[in-house]
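The complex appears here without one of its protein chains, the remainder shown in place.
Showing chain A:
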Amino acid sequence: MLIPHPLLGPRDAQEFTYLGDAALLDRPDGMAEGAEAAFFDYTYLRDNPAGLHRELWFHEQGDRSWLVVTRDTVTHEIVSAELASDIKRRGGA
């Protein structure tokens, strides 16, 4: 698989380490009411969709940036890749 890195162009997926669902960007507030349940959900439960999946890839053998890659889990087609830092800066997850 080739991942279209927003800064470096197409890069071999082998340069990346896979973490999982991009929902992990949206870490719950540990001080908030109901934090225990929120962290159980955050740590263990996944949507695990068949189809488009937004997921975190770390460019470990490259520029060490975190990307949010949108990929089809049925065909392995990669639709888009964005810098996770850009998404966080926009306030999204």
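Assorted remarks:
Simple rule for what comes next: contacts are C-beta pairs under 8 Å (C-beta built on N, C-alpha and C of every residue); 3 or more make two chains touch, one makes a residue touch a chain; residues count from 1.
One rule holds in what follows: contacts and distances are computed from a predicted model.
UniProt records the chain missing from this view under the protein name "Sarcosine oxidase, beta subunit family protein", selected from "ABC transporter substrate-binding protein", "Sarcosine oxidase, beta subunit family protein", "Nitrite/sulfite reductase" or "ABC-2 type transport system permease protein". Although one chain is hidden here, its contacts on chain A can still be listed: residues 1, 13-14, 18-21, 40-41, 43-50, 53, 55, 71, 73-76.
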